[in-house]
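Notes for the one structure printed next.
Incomplete set of chains, arranged as in the complex.
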């Protein structure tokens, strides 16, 4: 089966997130009402063949831990969709 | 003879001048290809700057998986000197040979300019030519140079004297690095990573020779540590 | 035999109708000529091919006769116009390849990618000649920074230029940024690349050898920028917003691999020719290579590696996907070529071969979809020489004068000029460019020309890119001369001898008589200056139709120039270096304010008659500067251009972009330019002038040298300590400014507006 794994890699809480700040600033200059918070990270979409959603998730998790996120500065979140 | 190996990953772009700076101290300097599995007998390994794998994903994130990195790891583990410059520093952090990470500059822009920094550790194979506290002006050129680490790591680096190079002041800090850190070393002092480019400041014609000491230190280190078998 | 099969329009492709022809930007005359030369109606694929090759961008149909009048020869010329880049001879078997290109329209739509891919394209033009890129320059124009859209464009363009060149690892050594209303909606992005090669390694993009294979090397072909070439050849309008081609995305990492692989292929001797698939992609690269070699080619688009399935021949031929090369080689060498490419993680794929019948033939999975006589395809596009007539508005503008009543007090004028984005430091821009990679940068941006050294040699190269478009607007002929003269002055100030130019001619719609007048006159001016200086035109680029509903650009013929510094250690910086040094003014001041920055920035008046460029005086000044540098007499030299003497002296005193402080200076202008009004003396923009500094003990010798070259030289003042003021003495008054305050104004002007 083909799955689509959506990965969100976000800067660790507590670390300065200048991109988030820049977006927040841009939005407020444009007159949007103030926001609670804005954080900017990376979105990765992976299409993969796997026996089931569990396998897809396990493989994607392994990729995140080894490659896609750097635990020193980032956290990641996964969701798996059948496609 | 002192043998210096300069790693070449796809996308690295400072290898020529790094090699040249090593040759200037009389070393037998050679490139080491990223697919090689040995260091070809290099005494010292230099990881030059550039954009290995385009800096895609994260600077240094993909290069650290290159076949040659296993050999670099072994070399470092047995006390062999390794210097990572700019992208080389990023690769060493991603490879966990140095603690912490390098993130997007705080102003979100690439910065290319000379910066003032202070040598805070001269007991390394790359900084012995400097005196503690010596001020240098060195070029930087990077988009991801903001050094970050958790507070325990930062405390440890400071306590153990492992900050090798520090931007001279907050105003000189070009990227928002924590504690104005411009370069650090591992616990053994043999693996060093720095954001500034000393190889671009090793010739009076290009404006400064403040960086030359990083290379002459290698020659001094080698003179002290020459293996017995190689002594004439 | 398949060879003789009639090409067909494939199923699903539209029939050839007058609307379709118009959509391909071909007029009736052009279409009739196509039908005549084919002896039949073209297929859909053929229509696409003609549309690309007969676009303004590829065919130069409105500019060819004018460009033919450029001087293109000289003992230093190894390769003149017609190749991917021009090549000039240097000492010791070295040569320099260089070229400038515009990427204006793509940057207007997507500033970051448009600028980035512009840099990518110009790098490829240079390394396909067998040269290693060693310097980049960029010439940028935007509308006023007061408008958010212009700030957005500028920050995107600068980031795009920077990210691409930085990643490939080529230092940026110079450039310019200008602002005027006409560029709102029509930003100009001109990128220049300079490469070094051994002359013996030069390779030309000429397909040869019947039976040789054509290989596609590098990135896969996607549906990017289809019809970019014809898009670049029309005015921007609401309509073009709608039919906006897909943006081309640059991949500088692949470019770096392609650069290394290409240079290795060239030195390996395994290939016959190599060309970038630039504007109009595979079509123009293959057709032009065949035409240069006088041979035919046959390509099967079904063999071209694509990024997406189901791409048609039409799409594959016209795609402008970046980072691709077309290589011609002996079939026996294919394995060797594949091995070099594999080393650099690239693929080389045979997609066709060279034929003896002169036909440009395309198959798609074996079915012939195009068969066009190759030479006619490239050469038979109708050439137009439209009417050229100066508009009454332009003539009147030249005769006009500002009302003097609005002039600010003199003491305020200098800081206000230093705060004008056109004059202020461009540090905010070049700080985002790697200026020191390769460790060969001897003079970085922030002065006159950039200077680089060659580690294996003792000579150096000086590089610059210049155009004062306001002067071209007011007087296209003098403005064209002026652009070359300013470039040459910048080069000579570093001590280098001007060698040759490349040009990027950015104009409006050539079908309008006043635009075509600007174009022909500016080119005449460029030609005359190049002849006088012995700096031939080695190539360039024409960008017409820089118009939008918001207006038209100033005529902007950007001049890229390279110069040779026989001994690079003798290079001269542009800022004062040492206290007590003597300050000199070289050249004659007549005090002409026509077209000046003073009028434009402070009186909001763009008009008047710009100073006529005295080519003999310019040449004498250049030679004097080179001789003085070679004799080691100069501590600094700064060319006098926008803002006149006052701005030039101030810039020399303010110091470089990274120095902690500048120097004070005291300059006595009382005896200089007798009888000229104070504003004209300070801010007039006569050419052929420079502000120099020299050690006191060299003053006499410098004066003797100037005299021997017939250059008027006034010893006018002294460099003072860093904390001293800048003082200018006029016949009836004395003006003083704090150098620290001027420094802050000059360096903060652009960041203040951008952030």
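Chains: A, B and C, in written order; residue numbering restarts at 1 for each.
Following the convention adopted for this analysis, a contact is a pair of C-beta atoms (placed from the backbone, for glycine too) under 8 Å apart; a residue touches a chain by one contact, two chains touch by 3 or more.
All figures in this text were calculated on a predicted structure; none of them were measured in a lab.
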Formula of the whole complex, where the shown chains each stand for all their copies: A x2, B x1, C x1
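Rule of thumb we're sticking to: only the chains that are shown with their structure count from here on.
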Category of the chain touch graph - line, ring, star, complete, other: line
Chain A and chain B, separation of their C-alpha mean positions in angstrom: 31
Geometric centre distance via CA averages, chain C-chain B, whole Å: 36
Approximate Å spacing (C-alpha centroids) for the pair chain A, chain C: 41
Touching two or more other chains - residue numbers and ranges from chain C: none
Chain C residues within the chain B interface of the complex: 159, 162-163, 166-169, 251-254, 256-257, 344-345, 430-442, 453, 455, 568-569, 657-658
Residues of chain B that touch chain A when the two form their complex: 57-58, 61-62, 65, 93-94, 99-101, 103-108, 146, 148-150, 176
Interface residues, chain A side, partner chain B - complex: 11, 15-16, 18-19, 22, 42, 67-68, 70, 72-73
